[in-house]
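Removed: one protein chain of the complex. Kept in place: all other protein chains.
Right after this comes chain A.
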Amino acid sequence: MSKKPGATQALHKVIMVGSGGVGKSALTLQFMYDEFVEDYEPTKADSYRKTVVLDAEEVQIDILDTAGQEDYAAIRDNYFRSGEGFLCVFSITEDDSFQATQEFREQILRVKNDDHIPFLLVGNKSDLQEKRKVNLAEAQARSQQWGVPYVETSAKTRENVDKVFFDLMREIRSRKIEDKSASNGRGKDRAKRKKKMCIIL
């Protein structure tokens, strides 16, 4: 593992969000250390960093594994502000956690003030098909409605674990390139549009 966090290496900041106990930490740990932890201990907030090869390019991924049970909305906002991409995780065995994603999504959009923020809807615990409460169509409908990809993962079997992180990093990267190539194009553009609206108002 290269330990040279230089300026040459891109850093992509990913945030894990979702209700408590849906497997955010499990996914993270599986991705980070290729291990699956059976016992559950609620996370406070952990930050991980790792150098990975994304499409033949060495990049750093910074994962913020947030607490599912955070009491202060202001603190949640601070988590979200620091992220460039989001993995919004729910458990397919728990409908409440699926319903909660709506709230997380709204909060993220509000905090980031960007409808096109890199974002993946992740249905975890796909190995527990027999306990499934959230059916695929339902989840796909929601992801389509939001205009984001939907992926089902299993932290236990490592199914799609790398995929969600890499897909998200790609999105983050393309967003960054986009922003840069248009010389702050899209962001600026949006800002401009907004500005105009203000004037009209």
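FYI, a residue touches a chain if its C-beta (ideal position, glycine included) is under 8 Å from a C-beta of that chain, and two chains touch if they have at least 3 such contacts; residues count from 1.
Keep this in mind: contacts and distances are computed from a predicted model.
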*Missing subunit (named according to UniProt) among the choices "Large ribosomal subunit protein uL3m", "RabGAP/TBC", "Exocyst complex component 8" or "pyridoxal 5'-phosphate synthase (glutamine hydrolyzing)"*: "Exocyst complex component 8"
*asked:* Given that one chain is not shown, which residue among A:Leu11, A:Val52 or A:Leu128 touches it?
replied: A:Leu11
*Could you tell which one of A:Val53, A:Ile75 or A:Ile177 touches the chain left off the display?*
A:Ile75
*Which residue numbers on chain A touch the omitted chain?*
3, 5, 7, 11, 32, 44-50, 64, 71-72, 74-79, 81-82
